[in-house]
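Worksheet for the structure shown next.
Only one protein chain is missing; all other protein chains are in place.
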Amino acid sequence: MLKPKIECEYSSLVSTEWKPLPEGFGASGGRWKLLHVSPESGSWTAAFLYPKGASVPSHIHVGPGEYFMVRGKLEVRGGGDDGGVTATAPCYGYEATGAIHDETLFLEETEVYMRFQGPLQFVGPDGQTVAVVGWEQVQAIWDSA
Amino acid sequence: MLKPKIECEYSSLVSTEWKPLPEGFGASGGRWKLLHVSPESGSWTAAFLYPKGASVPSHIHVGPGEYFMVRGKLEVRGGGDDGGVTATAPCYGYEATGAIHDETLFLEETEVYMRFQGPLQFVGPDGQTVAVVGWEQVQAIWDSA
Amino acid sequence: MLKPKIECEYSSLVSTEWKPLPEGFGASGGRWKLLHVSPESGSWTAAFLYPKGASVPSHIHVGPGEYFMVRGKLEVRGGGDDGGVTATAPCYGYEATGAIHDETLFLEETEVYMRFQGPLQFVGPDGQTVAVVGWEQVQAIWDSA
Partner (left out) sequence: MLKPKIECEYSSLVSTEWKPLPEGFGASGGRWKLLHVSPESGSWTAAFLYPKGASVPSHIHVGPGEYFMVRGKLEVRGGGDDGGVTATAPCYGYEATGAIHDETLFLEETEVYMRFQGPLQFVGPDGQTVAVVGWEQVQAIWDSA
């Protein structure tokens, strides 16, 4: 049985550099900072910086996700005018287990911090699973960038 | 925001009937009882009854799993003689986030209760994802059986 | 960031010895086996063996708890005849976050496996907190017994 020390982990967002996001994960010039992984529970936390017009491909949140958008604007499922959500910073968002995001589109340059419980399941146009990206995958992507 | 009543949920394992497991999930005559789903966190709990010689196809635990084996015997990754684990009832097992089970083989008729945090990711021979089965999928399978 | 190996943890319930429960936790001759602690998420799992007539003092589940009762019978909040629950083995039970158990009484010798998400908060007759018992406390109790 593990016995971690009682401790805190602290990351300055100034000294942590932005790295480019890999194509499949979120394209169009997005960058990110991996802030934390929890190997035991499978949660992970990152900051993302997307340019205006960027988007995240279709994915399912297989566990709950929570985000704080510091600046910018995004829409999911067509935005608020089309039955989806348009989120304008500063804001907080909760994505329920099973939430399906056909595409997340950034309407302005957007900086957002997000905590994921479990992996993201990216899905293709026919509903097939393209990738299941959890703490191990993001850690490997981060380490190799 | 949800405000559930403070309550308990109780399932007699005598009065809950065994239902046949669907082919893809776990073949060879296995049966199950869905005991609980947690839609918010994505965890779910079930009892499984496998005949001797049955097996569960290759899968990844994308979140931690814990089981109590009441009777029987199983092996994962070739069993204890081949670098894997052979579990003999009565026993407790913990499957870490990311645990890969190439095949779980039941060496005797086995009854096991298991709690899953998040979905099971079934994978094919080339590592491709065949199915991601979480609380919604097991609930749907249970309701339609 | 931690990077645990992908692994399983397995405990034979035959070779793990029963230890006496400390007085405050659950009195009257109860015994237990600590099966797992998850230091990161704060969950822990144990087996309990209570003689007929034993009871667990008043406590609050500050996170969800799930149990499998292998044999025996227990009642909470006065039992099924008094608005509470009477659980008869074999059964499964789910205790919701915030569930208040004024007293858990064992009507027969009872063996139960339980997973706790977070600590148990034991409360006194005036509602004051007597102890908050999580993974660190149970690990220390186990190691010192």
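A, B and C label the chains in the order they appear, each numbered from 1.
By our rule, a residue touches a chain if its C-beta (ideal position, glycine included) is under 8 Å from a C-beta of that chain, and two chains touch if they have at least 3 such contacts.
Everything numeric in this text was worked out from a predicted model, so none of it was measured.
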Hidden-chain contact residue, picked from the options C:Leu35, C:Val62, C:Cys91 or C:Val138: C:Val62
Residue among C:Gly30, C:Pro57, C:Gly84 or C:Gly134 touching the omitted chain: C:Gly134
Positions on subunit C contacted by the hidden chain, ascending: 39-42, 60, 62-64, 96-98, 117-119, 121, 129, 131-132, 134-136
Chain not shown, touching residues in subunit A: 4-14, 35-36, 38, 45, 47, 64, 66, 68, 70, 76, 85, 87-88, 90-96, 98-100, 113, 115
Touch residues of subunit B, complete complex, unshown partner: 1-4, 9, 36-41, 139
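Note that only the chains that are shown with their structure count from here on.
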Maximum centroid distance from subunit B, chain identifier (CA atoms): A
Centre-of-Cα separation between subunit C and subunit A, whole angstrom: 36
Chain centre separation (subunit B, subunit C; CA means) in Å: 23
Between subunit B and subunit A, distance of the C-alpha-averaged centres to the nearest whole Å: 28
Multi-partner residues of subunit A (each touching 2 or more other chains): 39-41
